[in-house]
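The complex is shown incomplete by one protein chain, all other protein chains being positioned as in the whole.
Moving on to subunit A:
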Amino acid sequence: MASITYKGHEFEVDEDGFLLRFDDWNPDWMEYVKDSEGITDITPDHQKILDFLQDYYRKNGIAPMVRILSKNTGFKLKEVYELFPSGPGKGACKMSGLPKPTGCV
């Protein structure tokens, strides 16, 4: 596994660039990831989605279903992709420090 140093923080990541430990997350992680996810600036809209993902994960121990993300943030799936070009899984979950989505992908 690789480890990344950015602005003095050390992040351990897997091949896909997901954080190995949710607890390692801090705001600089988002700054570091955004370029590889096709995002120029983190807007309040981005932040709303990222915050929701983190809250949901802390409460439930899993990432929310897409439908729940849309319902709670008010962003349609299309808008989520406009904000995060690789989508809610690869884009938003990665930036918010959640574990890598698994299953039949």
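The working rule: contacts are C-beta pairs under 8 Å (C-beta built on N, C-alpha and C of every residue); 3 or more make two chains touch, one makes a residue touch a chain; residues count from 1.
The working rule: contacts and distances are computed from a predicted model.
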item	value
Name under which UniProt lists the unshown chain, selected from "Dissimilatory sulfite reductase alpha subunit", "Tyrosinase cofactor", "Electron transfer flavoprotein subunit beta" or "NADH-quinone oxidoreductase subunit N"	"Dissimilatory sulfite reductase alpha subunit"
Those residues of subunit A which, in the complete complex, touch the missing chain	15-16, 18, 38, 62, 65-67, 77-78, 81, 85-90, 94, 100-105
